[in-house]
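Note that one protein chain is taken out, while the other chains of the complex remain in position.
Here is chain A:
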Amino acid sequence: MNFFDSESESLQFTLFNNYQHSLSSLPSFISNPNEYYCGSAFMIKLPQIHIGKLSLLLAILVWLGLLFVNLVRLVGILNEMDSGIAIEFTWILQILYFITVYSFYKYSINKSTQSDFLNLIWRGASTGIFAVSVYLIIGFFYTSLGESKLAGDPFLKTFFYHVRFGLMTIFLISSSLLWQHLILYQKTKRVVKQWQAYEIALLIAMFLVFFDREAYEYSFYFGMVLLGILAVILSTNLKWIPYLTFKEKWKSLLFLAIIILSISYILWYTISVDMEYEYYPANLMGNLFLISLFWFILVYAVLSFLVTLFNLPTSSVFEQKLTEAINFQRLSQSIQPEENEEQVLDILMDSCMSAAYADAAWLAMKSDEFPEGYFQERFIDRKTREEISVLIESQKAIQDWESEKRPDNLSPINLRIAHSKYESILLVPLVINKSVIGKIVLCKEVRDGFNKEMLNIISTFGRQACIAVENHRLLNQAILNERYQEELKIAQRVQKSLLPTQLDHNEYFDICAFSNAADEVGGDYYDTYKLDENRYVLIIGDVSGKGTSAAFHMSQMKGIFQSLIQLNLSPSEFMIKANSALSKCLERNHFITASIFIINTAKQTICHSRAGHVPTLIHKKKLNKSEYLEIDGLGLGILRNMQYENHVVERTFTYRPGDVLVLFTDGIVEAKNNKSNQFGYERVRTLLEVYNELNPQEIQTKIIDSLHDFVGRDRLIDDDYSIMVVKFTEHNKAS
């Protein structure tokens, strides 16, 4: 018996709890102990177990106390002497009894928090049955006593009076707490406030007896009317009823009937028997609190009974709507990438059939994945399906429907057919990405079996399923795209590595280069090669077109350059052999332009050949002038025969220290600004004339910056562009 050990803590806890809940309706030993005591320093072991037991024990003790006090007072009344116990003791014990019973039930109902309505009502009903049985047993006992002396014994009568009072209070309080649960289902702030007001009014009603001293005055009737009205207002909260299934409704009707009968019996017994009992030491049952509870429980039970009864015929509609909502939710869930579309279509079929109460259905898909059509049949065989299909096709409305130009506008269509079994048909289109991918055909055996509501819900189902399928496809697409992006990134990395990071040169010239692709990969190419100590080869090239195909050809060009150049060819020989090699590699409508330079730093000469590439710019320091190298030439891969030789020209010229060569691709001169003007050759030339004193890196930066300024910082250059700058140094640098 360790709940006495914890009693002080429990009381402390109660005070604390009430402090927390200043608005809390009735003083209670319960509410959620865990909330406040978890982790508290002086937490007692499992206090929640004791609260139920404690209030139960207290209730029994208080009841016994009440019985004792009243028996003593009865002795006083019978002997017409003052027992020394004022009637206030009875009242205090009575109120204490109410409160302890309330605490016990509040706790025990809260603890079994399954919000199963049937369970709750059954609890009320079973308590009612118990109370009524005890009433009946007591009545039977008295009947068996007959006219014996014991039957008239006031002490025995008082004892049974107290038993009935105790049971009645238990039944009333427990039922009212059950009703509270039902009323506060889907609660709003307003309802909670109403309930709190009702509880406070009940609390006041308990104490009313101290003021009117059992004289039924105006305050009593006023309180009764007020509580009665509040009870009726609260009783309109019956939101739990629609959630019962058809079967549950029947059960709850039975339980409610039991409760109504029990309460009626107890009420009748109280009025007709107990109120007539003249020896009672105190009128325990005439309390406003109990009268109000009688009224509240009866009103709510009757209203619930009637509403449940009248809800019976429509309950299937509510159940149907609930199923539809669940189906809708299932359809809305996006398909996981590893799942397939058929599962969604499966759910769609089920949903449509249940929403329309269809007798049979089939699904017909016509898409690339199912060239011969994908069929799924439900409660229908292939033969019947084909029969109906023919009947459907023959209808004019369907021909119009199927030739609809804008599938977005398609909605389910309702048909009558002259088939031996099925008389009405509903066609549901499945539209994904503006094209019809299939249809669901629902069949019913009755004529005009599909109403407007079914059409609405089914078309919503159809659309939702299509969205789910479309999302699924888009997701797969996105995953695929992601992979392509990865591949392109690899291509980009590989291509970057094809361009030299170290440019071959010696102390007689400085060199730098830069290349930028419009897409991930591009078709521009530049390279260098060291023939010997004094001779260096520079090449710049541009593959026609851009993007991936250009990138492939660019890599071929690199291979050709690196192989051929080792043969110590002259520029024109190189071009002829490169043309011949590329003729076998390039697609028919592709070509490559290139410029090649062989620099001899010992002789200070440059040997140059141009194959259709944009002219190279040279700055001559002596003349302080920049100009383009004029030389004929034909792009590689344009003439794929020996005639090409006739179009190759080679030129050798000398350079001087301080001269600058600028090799670039057409991406630079053809870059356009927002007015569609091209950057042009002249701008590059002028830039070199101005900045030729700078080192190659600086010249290159100036040209690229100027290009970006021209195009506009916020615009992209939509072609590949490359640039290579070579500056010949003074002799003294060598020494």
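Quick note on the criterion: a contact is a pair of C-beta atoms (placed from the backbone, for glycine too) under 8 Å apart; a residue touches a chain by one contact, two chains touch by 3 or more; residues count from 1.
Following the convention adopted for this analysis, contacts and distances are computed from a predicted model.
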Answer for the undisplayed chain, UniProt naming, from "Anti-sigma factor antagonist", "Thiolase C-terminal domain-containing protein", "SUF system FeS assembly protein, NifU family" or "Amino acid/amide ABC transporter ATP-binding protein 1, HAAT family", is "Anti-sigma factor antagonist"
The one residue from A:52, A:154, A:462 or A:633 touching the chain left out of view is A:633
In the whole complex, of A:199, A:212, A:666 or A:698, the residue touching the missing chain would be A:666
Only one of A:434, A:588 or A:713 touches the unshown chain, namely A:588
Sole touch to the unshown chain from A:274, A:359, A:542 or A:650: residue A:542
Chain A residues touching the chain left out here are 542-547, 588-591, 593, 611-615, 632-635, 638-640, 647, 666, 670, 676, 678, 719
